[in-house]
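In what follows, a single structure is set out as structure tokens and then discussed.
The complex appears here minus one protein chain, its other protein chains still in place.
Chain IDs A and B follow the sequence of writing; residue 1 opens each chain.
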Amino acid sequence: MRKLTTALLAGLVIATGASAALAADKTEISVSRFFGACEADYGSVTDVTKANGECGIITALINKFNAESKTTVVKPEIVEWPGYDQLTARIRSGEPPVISVMHEAVISDYSSRGLLEPLDEDFAKAGVDVNDMTDAARQGVTKDGKIYAMPFDTHTWLWHINMNLFKQAGLVDSAGKPILPKSTDELMQQAEQFKAKTGKPYFVWTLANETAFYTRTFDTLLYQQNANFFADPNKVNFSSPEAKKGLQLLTDLYTKGLTTKNQDYAASVSSFAAGDAGVFICGTWLIDTYDQEAKKSGALANGYAVTAFPQIYPGSPRVWADGHSWVLLKQDLSAAQRASAVEFMKFLWDNDFQWARTGHLPVRKSIIDSAEFKGLPHRGDIASLAVNGTALPAAVKRQFSIQDIEGEEVGSAIRGDKSVDQALGDAEHRINELLANTK
Amino acid sequence: MAASEQIVGRGIGNKVILASVIVVAIVWMLPIAWVLILSFKSNAELMISTGAAFHLPYTLKNYSDIFQTSGVFRWLWNSAVVSVGVTAGILILSSLAGYGFARAEFKGRDILFVLVLLGLAVPEQAVIIARHQMFSDLRMHNTYPAIILPGLSSAFGVFLMTQYFKAIPKDIDEAAMLDNASRFKIFWKVLLPLTVPAQATLGIFSFLGAWNDYLWPLISATKPEMFTITVGIASTQTNFAQSEGLGFLMAQAVFAGLPVFVVYLFFQKYIVRAVAGAAIS
Partner (left out) sequence: MTDVTLSPDKPTAAVRRPTGASIGPHWANALFVAPYLVFYVVLLVYPLFKGIWMSMLESDMFDNTSKFAGLANYYRLFNDKIFIGTIWNTTWFVAMTVPVFVTIGLLLALALNRSDRTSATLRATFFGTSVLSVTIVTIVWKMMYMPGNGAIAGVMRYFGWEPLDFITSATLALPAIAVTTVWWIIGLPMMLFLAALQQIPGELYEAAALDNAGRWRSFWSITLPSIRRTMLVVVIYEIVAQFQLFGQAWLLTKGGPNNASRPIVLFIYEQGFRSWNLGYAAAASEVLFLIMAIAAVAQFFASRKRVEG
């Protein structure tokens, strides 16, 4: 028994000793993030321009910071996406990370409980010009008049297009641009035409093991019809004719075989790359990945295009959006730790262009207007999203729980497990029940 | 035993049965073979199609990558510490309590034993919310004790050891008492060695239980350096990893499953005997 205890202790000492040695002369701060682990490919890369994809770029950015900073060591802690269950458990345990990545949609859950530090003064001191933030970013990180996070990107819902298949389907105009629907009727007609000419479904949809796809797409259809479904932040309204129309459209597309079936996220990502369908409805983060794919010989060879979610309802071109941001968690931080945390956030702010290479929209007006950003592939096609990206009102609580419920119910209707009316009714009831019991 | 084998083994029916079990066993191993093959393919190829698994080229890069990413080794170590800790703790506590309940009389013992048995009906998940609050209030999460200690409250081991001690003939310890041995000495020197088969059974169950536990470490070990292998692998199993790093994910799964699988193959014989021991009691 004594031997065992000694062995246990020895293990602890080795483990903590290694990190303690590093932190001896610099202040160490823990930074919890998702985006995946890719030290194998990028573990020693400090030249961010050589990195690609979300994981590669964030890994290289942190490497670069650690190599350059004279005062701070960032210890990255990689967690599951989106990781809020565990972050919650960890905050409750009294040992939160110093910094965590956080979707702007969930900031208010944590800020309203006093779990985050407001950052206005720190940013002013560090020289972060908050007036340079885009409107979407600034709104996303501002809760009750205070800034609670360093915004990192705005990400929205797009159409990734396989131009090779679009050509085959006769859906490319004389200027070489894809022909996109301007109404729901056109959408149906073009999708049928695509299927007839190519023998493949028009859409790749992520339907398995997933709620985000359903919610983001459905929300977008509601925004486009100007349906104000969260007029009261404590009560959702899905009983509108707009909600019914939107969900019926998605259901029709599915039942008419105009989408791929049963794919999970991974399968849908590869399915589009393999040329199984014409349009993949997914997010900004895949632009760079597919752009690289288009340079290879494959189904996407020289034939990748991307566009903002086309406006198919007469209402507005608005589209679902959210943003990644970095929050400072409330705890007993020394002045040095807090300074280090802000130093790291400022570094990310300064290097926001690099992050925008993933495909995400930058959070700084100066970058959006820069020639450098405009020079990136496809960015002209999606610039409108910086204006049209729409998030749920900040006062809506538990937005990730809502996303799960809404996505489950919308999915049930699309796959035919429930009628459209029942799914909308159940979603409304469950979300309102959740919000009624949420402080 | 030999006779029963002959009976079961008689006739040609026997060969048919064995052949069909072999077929089932091959099917049984297919999922693992599939993951194994995928782990030798590059991420880029798998992103287009997993059909690529059936042709060249194969690569060892996914495995060499594991050695460059810090996580897995640390998680394996954590799992080992936790599982050994839980196993040792359960064996010690259950042996003592089992002897106590079976042999060492004191006032109110039988009522106490019934109360402990009632604990068998309390699933871990039914107390998990309250336990999480307790460890939070004590600021103990993200430590080895926090992951290990809850496992020691399980009544199963006490029940098993009590049954086992009861099955040992009483004259053995009565003889020792006549020799003026103390209670603890009788327990330690005379009876405990007789319970080795039960210890092995309980030890194996406890070790596997702790190694495979998921829910409690998921909410208690929330710092990546404290993850057990189960939680750690789950944390890398993101959408991203499955689309753009599938080969690496498969290699990680193989690598994380390997140590305990090798240990299992090594101890296979004893495990069978141990489980057999459990059934006798």
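Keep this in mind: contacts are C-beta pairs under 8 Å (C-beta built on N, C-alpha and C of every residue); 3 or more make two chains touch, one makes a residue touch a chain.
Just so it is clear, the structure is predicted and the values come from calculations on it, not from any experiment.
Student: Looking at B:58, B:73 or B:214, which residue reaches the missing chain?
Tutor: For the chain that is not drawn, the touching residue is B:214.
Student: I'm checking contacts with the chain that's been left out. Which of A:62, A:98, A:115 or A:188 qualifies?
Tutor: Once the missing chain is taken into account, the touching residue is A:115.
Student: List the subunit B residues touching the unshown chain?
Tutor: These residues touch the chain not displayed: 1-11, 13, 17-18, 21-22, 25, 28-32, 34-35, 38, 46, 49-51, 88-89, 92-94, 96-97, 99-101, 104-107, 109, 112, 116, 119-134, 149-150, 152-155, 158, 174, 177, 179-187, 208, 211-212, 214-215, 219, 229-231, 233-234, 237, 242, 246, 249-250, 253, 256-257, 260-261, 263-265, 268, 271-272, 275-280.
Student: For the chain that got dropped from the picture, name the residues of subunit A it touches.
Tutor: Considering the whole complex, subunit A reaches the absent chain at 1-2, 5, 84-86, 88-89, 91-92, 113, 115, 207-209, 211, 260-264, 266-268, 270-271, 398, 400-401, 404, 408, 411-412, 415, 417-418, 426, 430, 433-434, 437-439.
Operating definition for what follows: only the chains that are shown with their structure count from here on.
Student: Approximately how many whole Å separate the CA-defined centres of subunit A and subunit B?
Tutor: 38
Student: In their shared complex, at which residues does subunit A touch subunit B?
Tutor: The contact residues of subunit A facing subunit B are 1, 4, 8, 11-12, 15, 19, 30, 34-41, 43, 53-55, 77-81, 85-87, 89-90, 92-95, 97, 264-266, 269-270, 273-274, 289, 298.
Student: In the complex, go through subunit B and note every residue touching subunit A.
Tutor: Contact set of subunit B toward subunit A: 46-49, 64-66, 68-71, 74, 77, 81, 84-85, 88, 92, 132-133, 135-136, 139, 141-142, 144, 218-220, 222-225, 234-246, 248.
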